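Pasting a structure below so you can have a look.
Every protein chain but one is kept in place in this view of the complex.
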Amino acid sequence: MKRIGVFVCHCGTNIAGTVDVKAVAEAMKHEPGVVFSTDYQYMCSQAGQEMIKAAVKEHRLDGIVVCSCSPRMHEATFRKTAAAAGLNSYMVEIANIREQCSWVHKEMPIGTEKAIILAKAAVAKVSLNAPLTPGESPVTKRALVIGGGIAGIQTALDIADAGFPVDIVETKPTIGGKMAQLDKTFPTLDCAACILTPKMVDVAQNEKIRIFSYSEVTDVKGFVGNFDVTIKRKARYVNETLCTGCGACTEKCPMKKVPNEFNLGMDNRHAVYIPFAQAVPKVATIDPNHCLMLKSGKCGLCSKVCGAGAIDYKAKDEFLEERYGAIVVATGFNPISMEKFDEFAYAQSKDVITSLELERLMNAAGPTGGTLLRPSDHQHPHTIVFVQCVGSRCEACAEKGKEYCSKICCMYTAKHAMLIRDKYPDTDVYVFYIDVRTPGKNFDEFYRRAVEEYGVHYIKGMVGKVTPENGVLKVQGSDLIDNRQLHIDADLVVLAAAIEPDKSARPLATMLTASMDTNDFFTEAHPKLRPVESPTAGVFLSGTCQGPKDIPETVSQAGAAASKVIGLLCKDKLLGNPCVAHSDEMMCNGCSTCEKVCPYGAITYEDKEFRMPDRTTKVRRVAKVNEAVCQGCGACTVACMSGAMDLKGFMNKQIMAEVDAICK
Amino acid sequence: MSQKNDRAKEQILKMSGVNPLKCMRCGKCSGTCPSYDEMEYHPHQFVYMVETGEIDKLMQSPSIYKCLSCFACVDRCPRGVEPAKLVEAVRLTVIRQKGMNHMTADSIPALLDDDLPQQAIVSAMRKYSK
Amino acid sequence: MRKISLSKLPELFSAIAKTSALYLPVDTKAGAKFEAWAVGKTLSNALNTVRSAKDFFFPQTENLMDFKVEGKNIELIDTRKECEDFVLFGVRACDVKSFEVLDRVFLAEPQDTYYKNRREHALIISTACNKPQETCFCGTFGIDAAEPSGDIVTYRTDDELFFDAKTEKGKKLLDALSSITEEADEKAVDQQKALIRERLQKLPLKDLKTEGFGSGKTAEFFDDPQWKELSSACLGCGTCTFVCPTCQCYDIKDFDTGHGIKRFRCWDSCMYSDFTKMSAGQPRLTQLERFRQRFMHKLVYYPTNNDGLFSCVGCGRCLAKCPINMNIVKVMKALGGREDA
Amino acid sequence: MQEVTRDALLNKALELLKNGTVDRVLGYRVGEFSYDVTPAVFENEDALKKDFCWNSFCGANFSKYLISETAKTEKKLLVFLKPCDSYSFNQLLTEHRFDREKVYAVGVPCGGMLSGKDLREKVESVSDVSVNGDKVTVKTLFDGDLEFDFETLLSDRCKNCKSKKHVAYDELLGEDGEVLDSHRFDEVERLEQMTPDERFAFWQGELSRCIRCNACRDVCPACTCEKCVFDNPNSGVQNKAAADSFEEKMFHIIRAFHVAGRCTDCGECSRVCPQHIPLHLLNRKFIKDINSFYGDYQAGAEVGSRAPIVNYTTDDPEPSEAVERGHGNA
Partner (left out) sequence: MQVNEYKPLIVAFCCNWCSYAGADLAGNNRLNYPADVKIIRVPCSCRVNPMFILRAFQRGADGVILCGCHPGDCHYTSGNYYTRRRMALLFSMLDYLGIEKERTRVEWVSAAEGAKFAATMNDFVETVAALGENKRLEDLRCKK
């Protein structure tokens, strides 16, 4: 039997005003296991804590019940007190007789009676408490950032800045992501390349950062502090260390008609290519789908012209295994496919383009050298119609669009409209909008400038139909404010396509056991309290993989994710929450039910040999809880039929003892 | 102040199975409507007016016979509101309430056009009479 | 010898019930069951009840004593009460015999006072079996279904019930009932006995013998390889033990009521993995051992300790109820005791 | 009436033994009477020829035996699966309860099974039973021969057979059947229509007969726990006998809850209950509720499926709403 001490706090008159604290202390003296019971003005005060310590020593207490305010207030305090007195800090239970008793009840007899019952429940629980020690696990002081867009770049730079090594894994041959394809950025209208490329160079030059471009993550094992990650380095047929990025190979490559994905297929590149001038790493890549040498074995020109001897047609995919303490997901977004929106004739006319395509058409490094020309006939468009919310806020057509608002379209459309009107004042620009959403610093001012200073025609309504006819795009839409149907002959129609998470996110989420919402955006551990962490410990979220974001937001989230990673990597050891699930192997059926309800992927199974009571051995599949990953919710304990799974600190027995004590 | 007709509204909602509250007022229905200029009240207005209960105005409007039932608005509505079904429901309500056919069998020969497919005549009869 | 017309049974029951509680088999949707008689309840025609009559002396659960706990004080409360007299009507020969088996356990020194209390206050009215079942094998254990024991033995013909008092207690009750019964001669009863014996001869298990089993035969059977096969399908449920009239194992447990302890005993089953579990575990680790225990106890251990008396009475309940149809008959036939043994 | 004869099964078993596909055969062994067959493992041809049995009383669900039998040895075991057994078979595989590699499953069509227990309550002193087509002839010791329609003697669970289709086998004897519209929830619905007082009276009456023999649990192919909570002194709910009517309810509610989403509705619990408690009505209530709250789900229909009780959607009904729906009020 335990030797329990009960300490009843007056909390001035907060408790003592409605609860006869002396009576509570007296009543508790008669409870089985209680060897000492007393009351005091302020238990949480220095003197109160000293009193507890003294009592622990004098009465050899091995369990403490403090009847006081909410455990959410002072449980930590009294746990420290217990530890200071030489007790395990988890041998403390709090009876909440303030918030849940004295403050909600008015009459002394009622309050006192309930306080005694709550105290009895706490005594019943503490009688079954066992000392708990938080598990420790070492931290590998290296981070992995998956995705090399602005989110990944910023996160990596910030982590490296704090002195920790970081690896970036990027599927494309270069880092830079979507931002590298943008022309200007809102609301300042500064050039995207001017702010991004220096950061890319920083990354390349930072000794703490390794870039695995043209690579992908294929497997993740382990848990916070110790993730074992397999990275596939796709064969690029060019030796990265030897290649100087001189570009001689690309010039000589006879395969010139490969659609250039950097310019969204609006011009061509060679089979061996460097995506763009400021690419990092600036090395060539051979596209195996188009290279004559790789396809038919006939050519080899690039190899001949390469002074560095970097071309290697025999290269194979390589797999690297690395260990990381933390993983940041920054897989980003893509505009959704416009192919299915027949009404906008995207597939029928080259002059119906997406906003991202417009970015390339306006960019000096783009297919038109920065002059806005219609893709079909390379003429200057004079009438341009922008259509907002294409595929966004679209509930009815799940196979085409997305239910959510893509958030960035209102602002970039205003930017486009403004830039066009600025550069080509003879152009008529119409923007069909449902709502104009501009929450953000200087955002609404920006939009108003488009209307007021640049004369962009904003029309409340939606385009219903675009019909290509004799080189003109007949746009039919509604003007809800004027209550009329508009018919505009446009030269160019720009669709603000909804954005969706990158397709690589879903399989990655499975590898990481990180949860996703139905739209395949990663779920944050808590929308307000832990917005940059995934519920899976050690996995952090940066940028649009978590939800639509503009660049300022992405960069700030990237910084936040980095600071969370730094906070983790600073530690030499991780102390777990000791109140974690534990499976009794002798009772476990290995049925995999608990694994299914675990939100953290903390449960795995292993075949284990058991010596049976009849002296035979038997191999059985049993569950194993990874204490470093378990967060202690207890979902598994109820899913477990045999009761093999229990939760330390909230054991079945303890909760039932509380129930019993309350229902006495 | 609009004349509200809550009972008629309820009936129309029931008949059509449409929830006008899903409408986000984008106007794509009206943007896409081929009969727009013929109509006094446009598809998006049908949605709005049913929601506010202004059924009587709709019932008295020739608009209900101008809708071609091409269902472009239904197809393109991003919220799945289905304005054409509301038009249909209002039309049906008129026919049911008044026992008044928009056209009678007798009046048809005069309207006939040799090029009109048989199917269209039959479907027009179905649509415009009880 | 007395008799009564079957049509007057309600009168008889009401007369008995006037002086003491009366229990008799009645039909329920789940088969025949002993219930307290009340006006309107009629005697079941079933050969036997689903649960045996042992419940009356050795109930499934029984409160032994209470502890009242107040803070750190414990007070012991004796919950025993003197049992009231009761009459058990319509007990078959096998079940009557089972009381003898139980008596040897519970009434041996030190006597079980809970059992003894009830046993002393009971009056047994047994009934001869007009229509035995194919699962009956009481004859194997020397029981004559035509001549049961009991304080009063009854025989039932098509329209009358005959009473034969065998003990003083029985005579007393029969005397008290003399106003509604009439004097009878032995003839009808003898005829009935002959009919029953003739029917017993038709039973498929009539030739099952106990030869080979009995006192001191542990070594012969304990390591028989057939136990493995016999026990392999056993689910380890307790159905056989709970419907058995002679199974007498129990467990004693404390139930915490929140304000005290109720110490109770309840039936236990040697088929259970936690039977007689001690700190070192259950002594019989496998279902084979547990299965063997039950049959060895019935056929060897009990006779060894009780002058050769077997602790099976051949009622056939386990044959009827085992979910996988393994039973003492199959065990006896497999291990010996065959007709040809 | 069984579509496949004893000989067909026996020959299949002999063939598979001979060609080395299997080393042992899980089948039924003949009993004392025609109705008391016992599951048994046959290790060789002679044993099979002598005691192997297949008739209309071979109802016991074999699947659960696979757990213990496959754990015993590396040898390969032949098991005959009726359609209902095959669902349990899959469910056990889903829960990793036995090694599929060690089992060779032969699907056997089932025309419905009779129950010896039920038969003996209809007929006294049965000496022999023979099935000819849709007629059953019961010989008795004292009342001569009686003839019944097969349908009338069909055991309760077979009357509401949910499927004649095998969902698992390596090989199938005879023709496979279809998933049936079984009306198996009719009785549950009847209870739901009662007032709470009537329902309470009904269940109080039924459950009060429970003698806690644990046959329902021990036969149940979903109850395969290494140690049942009701046998575990540390669980806080262990009890050996129901000393109060509460404990009957506790046991049966928790047992039904523990098999919810896993119960294949094989009906073994009600078959073996010596006290005729309609335990399947508890399990069926959960199945019916799961179907109506979360969409149709049949445990064991496929290996590896995720039971609704360990799954969720963000728009599941609230418990209060669910209780109303459980009444068929929505």
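Letters A, B, C and D mark the chains as written, and numbering starts fresh at 1 in each.
Rule of thumb we're sticking to: a contact is a pair of C-beta atoms (placed from the backbone, for glycine too) under 8 Å apart; a residue touches a chain by one contact, two chains touch by 3 or more.
All values derive from a computational prediction rather than experimental measurement.
Among the displayed chains, contact with the absent chain in the complete complex occurs for A, C, D. Note that of A:Gly5, A:Gly48, A:Gly63 or A:Gly111, the residue touching the chain absent from this view is A:Gly111. Counting the whole complex, the residues of chain D in touch with the unshown chain are 188, 191-192, 196-204, 229, 236-237, 243-244, 246-247, 249-250, 253-254, 256-257, 260, 282, 285-286, 289-290, 293-294, 308-314, 316-323, 325-327. The missing chain lies against chain A, touching residues 70-73, 96, 98-101, 103-107, 109-111, 113-114, 117-118, 121, 515, 523, 525-526, 535, 579, 597, 599, 631-635, 637-639, 647, 650, 652, 655-656, 658-660, 662-664. For chain C, the residues touching the absent chain in the complete assembly are 255, 257-259, 262.
Going forward, only the chains that are shown with their structure count from here on.
Distance between chain B and chain D, defined via averaged C-alpha coordinates, is recorded as 58 Å. Centroids of chain A and chain D (each the mean of its C-alpha atoms) stand 47 Å apart.
Shown for chain C are the residues in touch with two or more other chains, of which there are none. Looking at chain D, no residue sits in touch with two or more other chains.
Those chain pairs judged to touch are A-B, A-C, A-D, C-D. Those residues of chain A that touch chain D in the shared complex are 586-593, 596-597, 605, 618, 620-621, 639, 641-644, 652-653, 656. The residues of chain D lying in touch with chain C in their complex are 31-33, 36-41, 60, 65, 116-117, 120-121, 124-127, 141-142, 209, 211-215, 217-219, 231, 233, 239-243, 268, 271-272, 274-277.
Residues 71, 94-97, 224-229, 232, 234-236, 258-259, 306-307, 309-311 of chain D touch chain A in their complex.
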